[in-house]
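Only one protein chain is missing from this complex, and each of the others stays in its spot.
Right after this comes chain A.
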Amino acid sequence: MATHEEIAASLQAFCEGYQNNQKLKLMNRDWNRIIVIKANDIDSQHTLTLHNGELSLTQGTPGQTADLVVTSDSETLADMFYGDITPTEPYMNGTLVIQGTEDDIVRLDFISLMIWGE
């Protein structure tokens, strides 16, 4: 089991990976989304906000409705946002649940792979 702080640190690493990738920022200029990250085994919630290609991280839930809600156990979330595992396998075996449109799910997978992919 990972702690809230470990999930926060993994999300911070994910954001830094994103910010360092200029091409990724360019690719996502059209995709303004609020993404909530929730652990289902500990009390831990974070919000990723994408706006005009810029990604920011805050603790807790947003004041407005989220476009995507990503839920999994704390260990999977930390591993995934650190890039130790890809989201595809936990998503396909049901460990990772993403509520949102299929197009948005593909897009989130794409961002993760562009940061951490081969």
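The working rule: a residue touches a chain if its C-beta (ideal position, glycine included) is under 8 Å from a C-beta of that chain, and two chains touch if they have at least 3 such contacts; residues count from 1.
Quick note on the criterion: contacts and distances are computed from a predicted model.
Undergrad: Since a chain is absent, check the UniProt entry for it and pick the matching name: "Flagellar basal-body rod protein FlgC", "Type I-B CRISPR-associated protein Cas7/Csh2", "Quinate 5-dehydrogenase" or "Sigma-54-dependent Fis family transcriptional regulator".
TA: "Quinate 5-dehydrogenase"
Undergrad: In the full complex, which bits of chain A touch the chain not displayed? Write them out.
TA: Answer for chain A: residues 23, 26-31, 86, 88-89, 92, 102-103, 105-107, 109-110, 113-114, 117-118 touch the chain left out.
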